[in-house]
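Certain chains of the assembly are absent from this excerpt, and the rest are unmoved.
Letters A and B mark the chains in the order given here, with residues in each chain numbered from 1 onward.
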Amino acid sequence: MLYHVRMDVHPPRDIDAAAFDALKAAEKARAQDLQRSGAWRHLWRIAGAYANVSVFDVPDHDALHAILSTLPLFPFMEIEVTPLARHPSALA
Amino acid sequence: MLYHVRMDVHPPRDIDAAAFDALKAAEKARAQDLQRSGAWRHLWRIAGAYANVSVFDVPDHDALHAILSTLPLFPFMEIEVTPLARHPSALA
């Protein structure tokens, strides 16, 4: 099933730079693993913002929550989830 | 270039049913043509709403506006456009 997810990242001002770089590297590795597995189907940057729009393809709500809540940057994210149904005018 | 577009349709209460059905059929035909041409890359229904989330792939802002502003249901739509850039963690 598909879920539309918007994530806005609010890194704390006083976070240690090296620690945050490590978190970002871990986040990137995780995001790429999930893309390879097919769970994180689309990932786009919102121009001008530290934010992304994504589409996830996972079996159910629990699977989605398990992924999102364990992202390395989850503690610094504001997340909005929208369930996507098939559109009657969609070709594919 | 990619644009994230959310469209919410607010059909007027007192519209003639046959006229509105004709508009919806025209909208569907248009949406499918644009999907075949590659301009309307993704089209999903937001579950529980008369609304969609779409991704368009067009050369520039004028091309996007030309498409959106001539959709048969445009007069009844509330539209929100977000420019999408490449995400540094995206594989594809």
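Criterion: contacts are C-beta pairs under 8 Å (C-beta built on N, C-alpha and C of every residue); 3 or more make two chains touch, one makes a residue touch a chain.
Here the structure is a predicted model, which means the values were calculated and not measured.
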Homomeric assembly size (copies in this file), of which only 2 appear in place: 10
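The rule is short, and it goes like this: only the chains that are shown with their structure count from here on.
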Fitted rotation between subunit A and its twin subunit B in degrees, CA, nearest 5: 180
Centroid spacing, where centroids are CA-atom means, of subunit A and subunit B in whole angstrom: 23
Parts of subunit A lying in touch with subunit B, wherever the complex brings them together: 2, 4, 27-28, 31-32, 35-36, 42-48, 52-53, 55, 82-92
